[in-house]
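What you see is the complex with one protein chain gone and the rest in place.
Right, chain A next:
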């Protein structure tokens, strides 16, 4: 890419020059996350989470590959092989807790990353492709986490797999055969466990590939920023390295402290005790709940408790659950406001803080609760708001909204005035 003032890679060490001539990999890295990538100078800490997500992915791959050396994907021994890791493998307990809590860490980071996108409308042109690939990443991440949770073959593994694959049976006509095909049987068993293991091993590498596309697409327009005003001149940017490597390093440290505290002192706090009971097809747990990161969507699924005309409640729930994520794909075209950042959109901002965030909090809370009142009614109201927010409010709010005045440029936003940026040589057209 990118801006004309981006620094060019000039290898200093002879060995780097030698490599760069044969394979310009050093150049690629320099331009992607080195001094060759100019980044807006005003990014706040909400911009740390992309790098943190990348770190979480590496962490999951490293711990996961080692776990796979000791794990046995067979329904008769899977549970015991996990306990073998916990008890007999050197540092096995640490690997397993790091991987299990690493998944939670990944989702915390990704949710923050996505909600950063919602607030600053990072999905808007020219970053639609970045966003679309991001939603693909989220879907892949959910699939990976779901299949990973099945592997220890405890009670929640088994019943979670049964409930989630059972959702497909809501599809008219092909539903039941589809579920049987997915599981390789009528209920989760060895066939299902084996394919889930195979896919759970594969998908993170697919994710890694899509992350490369995601970052590639990002580097065409360059990063957005909290003002939503595009970069105009060199004084608006700083090189990624050392500025953002330093800032991301600090953010990573803070996050690792929280993550380590969880992993070493409360490693089972986010898990469910029932998963320490071996899978038993004959005994249904009192409350079947997925892992916490699926709760909002699980709440939406269970909110549809009544048939509507010829549409059965279960089918509505399944459709709504998938729709709840699929709508994100359409955000770039649903939200027509020319202003990106929520900082300058008074009405949008109110809907975000007093509508979307509380609705998500309620969905998180109710998704983990038993399917009883008042949780069902609360999740119904929150679900209604969720769909109204993205599909009705977002498309029309800009028609009623008077955005607040935007700064002329990023430099002005930071320094209070921008003399240098007034139509210099390196100026790109204003937005």
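Simple rule for what comes next: a contact is a pair of C-beta atoms (placed from the backbone, for glycine too) under 8 Å apart; a residue touches a chain by one contact, two chains touch by 3 or more; residues count from 1.
The rule we apply is simple: contacts and distances are computed from a predicted model.
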Should one name the undisplayed chain from "cysteine desulfurase", "Electron transfer flavoprotein subunit alpha/FixB family protein", "Cytochrome c1" or "Anti-sigma regulatory factor (Ser/Thr protein kinase)" using UniProt, the answer is "Cytochrome c1"
Of A:265, A:310 or A:400, the residue that touches the missing chain is A:265
Checked against the full complex, the residue among A:46, A:238 or A:325 that touches the missing chain is A:238
The one residue from A:33, A:164 or A:303 touching the chain left out of view is A:303
Which of A:62, A:163, A:277 or A:357 touches the missing chain? It is A:277
Chain A positions in touch with the non-displayed chain are 41, 80, 83, 86-87, 93-94, 97, 238, 242-243, 246-247, 249-250, 252-254, 256-257, 260-261, 263-265, 267-268, 273-274, 276-277, 286, 303-306, 308, 311, 313, 316, 320, 323, 327, 330, 333-334, 336, 372-374, 376-377, 380-381, 383-384, 387-388, 390-392, 395-396, 414-416
